[in-house]
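Only a single protein chain was left out; the remaining protein chains are all shown in position.
We call the chains A and B, going by the order they appear; numbering starts again at 1 in every chain.
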Amino acid sequence: MGTNRMTFFSIMATAAVFMAGVLCSPVTMAAKDPVVVGYIGSFDSDTGKSTIRGAEIAIEELNAAGGVLGGRQIKLVKADTREDVTEGIKAYEYLAETEKVDFIISGSIDDVSLSWLPRMAEYKIPTLDTWTSYVGIIDMVVNEYDKYKMYFMNVACDYALATLYVDFGKDILADKMGWKTTVVLQEDTAFGGGVFELVDQMLAPEAGIEIIDHIVYDTNTVDFSPIFSKAAESKPDFIYLISSVRSQVPSSQYVKLQVPVPMTGINVAAFGKDFWNDTGQMGGGTSTLSPIPSVGFAMDDRTKAFVEKYEAKYGNSRPIFPHFNGFNAYYGMYNAFNAAERAGGFAPLDAWVTEMENEDLKIYKDGKLWLRYGFWKPGEIEPRTNREYTHNIKFDITQPLDDGAPSMVVIQWYEDGSTAVVYPEKYATGEFGVPSWIK
Amino acid sequence: MFSLPLFLSTGTLRIFVMANFLAIFAMSWDALSGRTGYISFGHPFLIGIAGYTTAMLTYHLGVPLYLSIPAAVVVTMIGGTLFFLPALRIRGTYFALVTLAFMEIMYHLTQVIAPKVTGGTRGLSGLPEMVSGAIPNYYLTCSVMLLIGIGLWLLIRTGLGTALSAIGVDEEAVKSSGLNTNRIKLFIFTISAMIAGIGGALYVHYLGSIAPRALFDINFLFSILVAALVGGAGTIVGPIMGAYFLTFLLEYLRPYIPGAGRFVLYGVITLVVYYFAPKGLYSIFSSLRQRLSGKAGTG
Partner (left out) sequence: MAQVIIQGFLLSGLYALIAVGFTMIFSVGRVLNLAYGVYIMLGGYVYYVAVQILSLPKFPSFLLAGLAGIVFGVLTYLVLVKRFEKDPIAVEISTLILAVVMQAVIVLIFSTAPRSMWPLIPGRFEVFGVSILKNILFATAVSWVVLGSLMVFIHKTHIGRAIRAVSMDAKGAAVSGIDPQRINLVTWALSGVLGAIAGVFFATYTQLDPGMWVFPLITAVAVVIVGGIGSIIGSLIAAHIIGFMEVATTTWISADLRGVFTMALIIVVLVVAPKGLLGKAEL
């Protein structure tokens, strides 16, 4: 046939297919269209990369197993927020309007999540947050369920982290080490302030530890010696650090100055394996609470397999081991797609939300319930804090901690670079200790 | 311009909205700093005051938008004037530093003072919107931007424009010619603050949230300054062009270059453009236009 006729026929054929597609009901799409998943978060940070990689591995597995929602392949598109709140909004708009994603997995940090939350409510795109732990967002879901119901957070919120940490204070710091007094060293951020409030309320009544001084420091502080001097002045049994921004500065200066008081608390920099090299091998003696799974965490078989895949694929570039949100991304993708299968896709929003609420991925190790990827349902009250945590991961913070994953574990870095989980007992792989220079 | 939504995707319209806001901020900056030589590093401070005022009024007190936004503009004009007035005695680089210091202080203070009210470091989320969706916001921001642009143009066409440029060249001479430079500076400063206030209040409601890092931030300052200067300081159209150029450049590169590389390229291109055209893109256009009309004239 001549080219003109070819062109004519192909145009007609295309038009016919196009018309057919347009006339079809929007829910039933052509079987070969990919399902588009959007990633929102930073590209260059360890946090962001962990979520991206966790999601990528899950997508690979699902695609290899034949695809989802009737044999469709999953495609991942990414939008960089550069940890900037305004970029976060632009990134969400890009994913929603230009890429038209069906589902969004987020590795954003707290304030970036807060900035795109209104967009999520406007576009109504199912979104899973893997790193942000701000309980204020969960409160928004609880109080305005209909507006924010498409939001899920599969890391235990900071309220739950701090609550279980108080148990650590009681069981290890008070009962085992015999400590009674502490000075809180808190960074001047909303996170710091929020955690301090909780600690202030709970530490004394529940663990019997008294806060004898409270020092708030500017995150740009260059020189911590005056601050550590001030903290040591009142002779506390230990220092409780709350630091999420530039955490390496207080922790490395703590080691260099050989502050004569033990220090524990929250040190976000210590969550990842790269902490050792990043501190110039001087992070020993640091302990911190950490969401799970953390470094030093004993793993079940399925999680081990995930880590093996991760290390095989990404082991040469940082982060060499996934941060907790990488695991959250991996399992969270399964949650999201299982729910989508049962609901008939992401688009029937209420159906998807209900099915996501029904998700309950229980992971066992040695016969014990080890990890649990499920969510709190609307109206469910957590017994210990007497609160609702709608759409937060189903953590367990009531002893004996056998109804789900604990909201956090406490990890310890030793002076030889090794790590262990030291609390709760069920998950412990090592002992809590103080740095060698403290007598 | 108003027919564009018929042809463009909503994703692109969203980029227009952001560009419009940046244009408003850049025009606000340019009104004060473009001609007079009083380089302000504190415009994020003004925008922030407006944003926080309307955010706190609507979030905590449920004040309706048609009240909170004007209130925010008024507060910005008053508050900004109070703070900047003593600083107007200082010129050039020093003015820049004082205004920068103001911005830094506000950044710290919003986190420290009454964090429950201001939202502290995390800010406030879930603010009411003026209008919803890409297309309505597109029309809204285009209209506001054009109104401001036309308003400024009319204003500058009066003797004010010349007076401002004269101040930029030699303030002492202007003073000795009998003009009250302080009154002129105060006037243009109030105008600049008003525009910043309008822009800031609307911006915060478009974003739906407010955080100190979004507003009292060096990167934000960077984009305003660069938009005005790369576009062409001292003109009205210049800042608009600069704002569009920067916003679209950054978004355009998004699908092609991931992460930090995109930002490096964006910065390098901006630097190169500025290097070759420090008078701004507008000057390139106007000289092109002159050349073309020159040719047509002789043709």
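The rule is simple: a residue touches a chain if its C-beta (ideal position, glycine included) is under 8 Å from a C-beta of that chain, and two chains touch if they have at least 3 such contacts.
On a predicted model such as this, the values are computed, not experimentally measured, just so you know.
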Self-check item: Touch partners, limited to displayed chains, of the chain removed from view
Solution: A, B
Quiz prompt | Touching the absent chain when the full complex is considered, from A:P226, A:G315 or A:P383 | solution = A:P226
Quiz item: For the chain left off this view, which of B:S165, B:T190, B:N219 or B:S283 is in contact with it?
Solution: B:N219
Quiz item: Which one touches the absent chain: A:A269, A:A340 or A:A428?
Solution: A:A269
Quiz prompt | Candidates B:R89, B:R157, B:K175 or B:R289 - the one touching the absent chain | solution = B:R89
Quiz prompt | Residue in contact with the excluded chain [from A:E56, A:E97, A:D129 or A:D188] | solution = A:D188
Practice problem: Can you list, in ascending order, the subunit A residues touching the missing chain? | Solution: 42, 44-46, 83, 188, 215-218, 220-223, 225-230, 246, 248-249, 252-253, 256-259, 269, 274, 277-280, 282, 318
Exercise. Extract the touching residues of subunit B with respect to the undisplayed chain.
Key: 37, 39, 86-87, 89-94, 96-98, 100-102, 104-105, 108-109, 112, 218-219, 222, 225-226, 229, 259-261, 263-264, 267-268, 270-271, 274-275, 278
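The criterion applied here is as follows: only the chains that are shown with their structure count from here on.
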Quiz item: Which integer distance in Å separates the CA centroid of subunit A from that of subunit B?
Solution: 36
Self-check item: Parts of subunit B lying in touch with subunit A, wherever the complex brings them together
Solution: 9-12, 14-15, 18, 108, 111-112, 115, 119-123, 125-127, 129, 132-134, 207-209, 211, 213-214, 219-220, 251, 254, 258-260, 262-263
Practice problem: Provide the residue numbers of subunit A that touch subunit B in the complex, in ascending order. | Solution: 43-44, 78-80, 82, 84-86, 89-90, 93-94, 96-98, 110-111, 114-115, 117-119, 121-122, 134, 136-137, 140, 144, 188-191, 193, 218
